[in-house]
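The following block contains the structure, expressed as C-alpha cells.
Note that this complex is displayed minus one protein chain, with the remaining chains in position.
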Amino acid sequence: MGQDLLLEMKGICKSFPGVKALADVDFSVAPGDVHSLIGENGAGKSTLIKVLTGIYPRYTGEIFLDGEYIAPANATESQAEGVSTIYQELNLAPYLSVAENIFIGHEPRRYGMIDWKSVRRKAAEILADMGVDGVNVAKPLGEYSVAIQQMTAIARALSFDARLLVMDEPTSSLSETEVAILFNVIRRVKARGASVIFISHKMDEVFEICDRATILRDGKLVGAYSMSEMTKLKMVSLMIGRDATSVLHNKKTAYVSKDDSQTLLAARGLQRGRKTRQIDIDIASGQVLGVSGLLGSGRTELAKILFGDNVPDAGRIDYDGRQVHIKTPRDAIRLGMGFCSEDRKAEGIFPNMTVMENMTIGVLDDVSRFGVMSAGAQLKIAEKYIEKLKIKVSSPGQKMRELSGGNQQKVLLARWLCKKPVLMILDEPTRGIDLGAKSEIEEIIAELAGSGVAVLMISSELEELVRSCDRIAVLSDGKKVSELSGRGISEERLVDIIAHGADALEGPRDA
Amino acid sequence: MKKPQSVLLLVALVVAMFTNAGCVPEKSDDAATGKVVEYSSVGDSNEWFVAFARELETEAEKRGYKLRVRHAQAKIEKQIADVEDIVSGQPDYLILGPIDTKGSARALNIAKDADVPVIVVNRDIVGKAGEDFVTKIYSDFEWIGEKMAEEIHGAFPADAKQIRVVELHGTAGGGNTIGMQSGFRKKMAEYPNMKIVASQLGDFRTDVAMTAMENIITSGVEFDAVVCHFDTEAMGAMLALKAAKRKTGSDPSKGEIIIVGNGGTKDGLKAVKAGEYHKIVSVTPYYANQVFDAIEAHASGKKLESYIRVDDIVIDKNNVDEHMDSGF
Amino acid sequence: MPDSDTPAKLLASANMQHATGGMSFVKAHSMPFFFLALIVLNSIFTPSFLSIDTLDNTLRQAFPMMLVALGMTMVISSGGIDISVGAIMAVSAAVTARIFALSVLATTPVSVLLILWMACAICCGLLAAGVCGLLNGMLISKFKIQPIIVTLIVMFVARSVAQMILGELPLSLMGTRFEDLGRLRILGAPIQVLIMIGAVAAMLFIAKKTVFARRVEAIGENRRAARLVGINIFRVTVGVYVLCAVLCAIAGVMEAARGGRVDAGRLGMFIELDAIAAVAIGGTAFSGGRARILGTVFGAVLVQLVTVIVNMNDISYHYSLILKAVVLVTAVWAQKDK
Partner (left out) sequence: MKADATSIKSHAASWIRSQGPLITLVVLLIFAVMRVPGFRSAVNITNIGKQVSMTGVLAIGMAFVILSGGIDLSVGSIAALAALLAARCSGEFFLAPILIPLAAGVTAGAMNGVLITRVKIPPFTATLAMMLGVRGLVFILAGKTAVVSGVSGQWFSKIAWGKWMGVPYAAMIFAGILGVAIVISRYTGFGRSVYAVGGNEEAANMMGLRVTRCKMKVYMISGACAAIGGMMLASRVTSVRPDIAVGWELTAIAAVVISGISLVGGIGKIGHVLYGVLILGVIPNIINRLTERQTTYANHLITGMLLLAVVLIQSRIAKKHNTH
C-alpha cells in the first residue's frame, strides 16, 4: 500500500456473539477519491463503517487516518478526527429545526450560549451552497420530505469540514434530480481534497461517481478495484459470487393483453390539503399502474387516501362500479385492498413477532374459531408463502427483526397475498433491498397482475417503473401532470415530464 | 371524531360546575347567619374522623354557627395549603385537627398572622396555648397506651411467667401512634414478665393487619396477646387468628389470645360483646360540645385551660351494652 | 433500513445457536432460578418457612395483586399502563357490598337464594368495573390522550364514586355471609387460590391462543402497522382495559370479603405499584409487545414473598420496600438479553 493513503484499515475483525461479521478485512481510501464499498446486504459494509466511526468500539485490527493510528471509541471522537458519516437510516431529530439538525453537538457559541442567529445563517449558507433551496431552516425537520432530511444529513456532515465523508446509501430515498444535486456536492467535496466513501445498491450511481470500489462478501474482502477496469456484470458477479447474467436481464414478460381489463377503481378530484390536489386516477384489474414523481410530489399521500389512512377533503371514489367512502384502512381492506408502506420499519413490520405471526395478522379471523387461533392453519399459510415467495428464514418461528430488508418485504407482501387482495397498493416496494431480492419482488408483482389483481406501484426508480408498469401516472406538487401508457412508456419521457412538470410549477407557487 | 369529544367535554364541564354550583356559598349569607367556623381535618379515611366531623356539624347547627369542613387526606402539605386558603377568607374561628405535632404547627403561624383564633382538636401540637392557639382538646394517647398495657397485664394471673405481646401499630410518625407506643412501653417497663415479640405495621387497616398477623402466625412466633392501635387492625388480627383456628377471648388459661385495642367502632363493640375482643380503650369522637363551649368561652373573653382532656373509658363485656349506641 | 447487519439481528441468531449453552440457559430461565434461590435462602434463615402454611399465606395474600398484575400485563403489552386499578377494585367492591347488604338475606344461612343474590351483587360490581375499563379504553383510543393521564383521571373519579356509594364511611360486612366467602375453602384449598389458578389458566389461554391477544400485542409492537393491517384499535384497546378492570373487580370483591369490610378510600391503594413491579419482573416490555403471563405470575409471587419474609422475620416493614427495589432491579437485570 502506498504511503499517502487517507484511510487505512488493516485486518479488521468484528464478531458479534456467535457470528463473525467481519473477518480480516483490509480497506483503504486515497485522498480525494470517491471510493465505493460494495456488497449484498449482510456482506459487512455497515459493520465496517460502524467500526470506523466508533459505533462499534470493540474490534480487532488497526486503523490509520492520514498515517496516524486511531482507535475510535465513539461517534463524537471519530467526528473530531474528521470522519463524518451519513447513515442509511435517517438519523436525525425530527422535532428539532433543520438548522439545529445540522449543527447539534457543535453549535456556534457566543458567551457560552448557543448563538441561534449564526446557527440559522450558517445552516442556510451550507444548504444554499449545496444547491438546495426553498428550505426554511427554522422549521422542524420532520415537516420536510425524506429527501430534504437526507440533504440535511449531508449538510450536517459537510458542516464538520470533514476529511473523510462516509455515505451509507445516501440516495436510497432521493429522486434523480436530487441525486444530481448530491453528486455535485460530492464532486465539490472531492475538489476540496477530501475523500468520500460511497455505499449504494444502485450500480449506475456507483459507476457515475466513484473512482474505486472495494467489494465485500459474507464479511470477507473480495478485492479492491479501479472503476475503469470494472463492468456492471463483473461487479455483480463478484458481489454475489456467481454469474449474474440472469439477475440483471430480468425482462418484463407479457402477462395480459391490456385491452380487456376492467376499471376497478376510479377516483375523481381527490383533494387533501396541499399535498393532493384534484387528482383523477383509474386502476384496472390485471394491470400495474405506476405512480412516479419526485419525493413530496404527493405519491405517498395519494396511496394513503386510497387506502383510507387519510380522509380526503373532497373527491369521489368509485370502486367496482359504485361509489364508496373509505374512511379507515379497515374500510379499504373490506373492499379487498392491500397496502405496503414505504416505511417498513414504522408502518409495516412487528419486529418482535415471528414471521408466521407477521404473515397471518391480517387473516386471523380465517384461521380461528370463536376467537381461538389454530396454530396448524397459521403454520400452513406461513409455510406456503415462505416457499412460494422464496423467503429466507430459519423457520416460520423466526423473529421478524432478524430478517433482511428484502425478506421482510416479502413477508409483508405475503401478509396481503394470503388475503387474496383485489387491489394492491405498493409504496416503494423495493427500497433499500439488494438486487436479487428486488428482481424477485418485481416478479411477484408481475405474477400478481397476471392473476388479475390490480396493482398500484409507487417507485422512485424510473427503470423499475418502466420494467413493471402498464401505465404510469406522473405527479408533481400534488397534481397529476401526465399519464403514460403502453408503448409511450420510456425512461426518457418520464425524466422529461418530471423535469418539465417541476419547471412549470416554479412560477405561481403560493397562489 | 369531533362530536363525541365535544359532548364529553361538555359533560365533564357541566358535572364539574354542577358539583360546584350546589356548594357555592351565597356570599351575603355568611355575614347574616352568625359566626363562621372552619374545620381543617386530618382526613375522612376512617370512621373516627367522619364521626367527629359529623358531630361538629350537628353541634354547629344546633348553636347557629356556620361550619365548613376541609379534609387534608392525611397529607401535611395539603393541610397547610387548606389552612392558607381558609384564613384568606377570614373565618371567626379555625378548628384544627393536626396531622402531626410539629408540621401542623405551621398552620398555627398562618392563622396567627391572619388573626384567626385556633382551637386544636384530636391530637397534640407544638405551640403555646393562649398565644399560638386558644386551647387543645383531645384524648390522652399516652394514657390510652398505658391503659392498654395495664389491661393486657390484668388479663393474666399475677404470677404469669411471661406475657408475649404482638403489636400491630398505626401509621409511623402519627401523633397517636407515637403516643400509644410510648405509653405502652412506659407501662410495660413496670411489668418484668411482659415483652413485645413482634411489632408490625397495621396501618389502621384491616387487610394490612390481617396479612401481617397471618405471616406472624406462620412464622411460629409464640404469643399470648395482641395490642392494636385501632379496632380495624384488631378485626384483621381476629380474622387471621380465627382462620388459623386460634381462639381469642378473655381467658388465657383456656389458651385464648387476649386482644386489646384502641377504638370504639360498631364492629369493635360487637366483637367485645361476642367475647372475642378482650377490651377496648375508647377514643371518643363525641366532644364537639366541648369544642364549641371553648369557642364561646373564648368569644366572651374568658380565660381557658391550655389543654382540655377528653375522657376515655375502658369498654369490656360488662359495660359494652350501655356503649353500644355510641359505636361509630 | 434494518436490512443490514444490525447487532440485534446478529445477536438474535447468536442466541438461537447457543440457546443450549449453560450460562444462556440460566439467563433464559433466570426467573425460576432466582425464585429458587430465594426459597432456598429463606428455608435456611426464616423459621418454619418451608411449610404448607407459608405457601397458603403467600398465595392467598398475593391473590389481589396477582389478578391485577395479570390484567396489567395485557394492558402493558398493548403499550399502555393502568394506574386506576386500585380505584377500580374499590368501586367494584363498593357496588357489590352495597347491593349485597341491601337484602336481609345477607346474614341468613347459606341457601340458593343467598347464592343467587350474592352472584347478582358481584355481577353488578363487575359491571361497574367494566364501565371504568370502558372509559379508560375509550379516552385512550378515541381521544388519543396518554394512558397514564387517562387512568390517573379515572383513578380519581372511580375512587370518589366508590366513596359516594358507601357514603364516606367504610362499610362493615362483619357477620354477613359475604365475609364467609372470603374464608371459603374447597377441599382445603382457599377460594382465592382456586380463583387465582383459574385466572392464570384463563389468561395463559387468552395470551397464547386468542386472536384478541395477538391483536393486543400487535398494537403494542407497532401501532401504525396495526392500523394499516386493519386491526380495530378502538375495539381492542377498549377490550384490554375492560379485561384488566374485570380482573381488578374480582380482586376487589374478594379483598372486601377477606377483610369483612369495604374501605373505599383505601382498598387497593398503591396496588398498581406492586402490580407494575410484578409485570416488570415478569419480563413484559413497557414499550408493548409480547405478554408474558407466566413471568407475571412469578413476579407477583416474588413481590408478595418479600412481604411474607419481612413479616415472618419481624423485620421492620420499611425494609420490605428496599428489598422489593432490589428484587425488581436484579430480576429485570438478570433476564435482559445482553
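Per-chain residue numbering starts at 1, and chain names A, B and C are given in the order in which the chains are listed.
Basically, a residue touches a chain if its C-beta (ideal position, glycine included) is under 8 Å from a C-beta of that chain, and two chains touch if they have at least 3 such contacts.
The model shown is predicted, which means the values in this text are computed figures rather than measured ones.
Undergrad: From the touch rule at the top of the page, work out which displayed chains the omitted chain touches.
TA: When the entire complex is considered, the left-out chain reaches A, B, C.
Undergrad: Looking beyond the chains shown, say which of C:Ala106, C:Ala129 or C:Val154 touches the absent one.
TA: From the options C:Ala106, C:Ala129 or C:Val154, the contact with the absent chain belongs to C:Val154.
Undergrad: Which residue among B:Asp82, B:Asp207, B:Glu276 or B:Asp312 touches the omitted chain?
TA: Checking the options B:Asp82, B:Asp207, B:Glu276 or B:Asp312, the one contacting the hidden chain is B:Asp82.
Undergrad: Kindly state which of the options C:Met66, C:Ala106 or C:Ala277 is in contact with the chain not pictured.
TA: Of these options, the touching residue for the absent chain is C:Ala277.
Undergrad: One chain isn't shown here. Among A:Glu40, A:Glu169, A:Glu205 or A:Asp309, which residue touches it?
TA: Checking the options A:Glu40, A:Glu169, A:Glu205 or A:Asp309, the one contacting the hidden chain is A:Asp309.
Undergrad: Tell me which stretches of chain A touch the chain missing from the display.
TA: 53, 55, 74-76, 78-79, 85, 87, 89-96, 100, 104-105, 107, 113-114, 116, 134-136, 139, 143-145, 147-148, 156, 273-274, 296, 304, 309-310, 477, 509-510
Undergrad: Residues of chain C in contact with the chain that isn't shown?
TA: 83, 139, 143-146, 148-150, 152-157, 159-164, 168, 224, 264-265, 273, 276-277, 280, 285-287, 316-326, 328-329, 332-333, 336
Undergrad: For review purposes, identify every residue of chain B that touches the missing chain, sorted by number.
TA: Touch set of chain B with respect to the missing chain: 1, 5-6, 8-9, 12-13, 15-16, 19-20, 23-25, 27, 43-45, 57, 68-71, 73, 75-78, 80-82, 84-86, 88-89, 99-103, 105-106, 109, 171-174, 178, 181.
We adopt the following convention: only the chains that are shown with their structure count from here on.
Undergrad: Counting only chain pairs that touch, give me the topology of the graph as line, ring, star, complete or other.
TA: Shape of the chain contacts: a line, open at both ends.
Undergrad: Which chain lies at the heart of the structure, taking centres as C-alpha averages?
TA: Given all protein C-alpha atoms shown, the central chain works out to be C.
Undergrad: So which one's got more C-beta contacts, A-C or B-C?
TA: The comparison resolves to A-C.
Undergrad: What is the distance, in whole Å, between the centres of chain A and chain B, each centre taken as the mean of its C-alpha atoms?
TA: Distance between chain centres, rounded to whole Å: 69 Å.
Undergrad: So the centre of each chain is just the mean of its C-alpha atoms; given that, what is the distance between chain A and chain C in Å?
TA: About 44 Å, centre to centre.
Undergrad: If you average the CA atoms of chain B and of chain C, how far apart do the two points sit, in angstrom?
TA: Distance between chain centres, rounded to whole Å: 33 Å.
Undergrad: Please output the residue numbers of chain B that touch at least 2 other chains, ranges allowed.
TA: none
Undergrad: Which residues, counting only chain B, touch chain C once they are in their complex?
TA: 1, 4-5, 8, 44-47, 50, 172, 197-201, 205-207, 210-212, 214-221, 232, 235-236, 239, 242-243, 266-267, 270-271
Undergrad: In the complex of these two chains, what residues of chain A are touching chain C?
TA: 16-19, 21, 41-42, 44-47, 56, 88-89, 169, 172, 307, 309, 328-330, 333, 339, 341, 344-353, 357, 361-362, 364-365, 368, 371-373, 394, 399, 401-406, 408, 415, 431-434
Undergrad: Along chain C, where are the residues that touch chain A in the complex?
TA: 1-18, 209-212, 214-215, 217-218, 221-222, 224-232, 289-290
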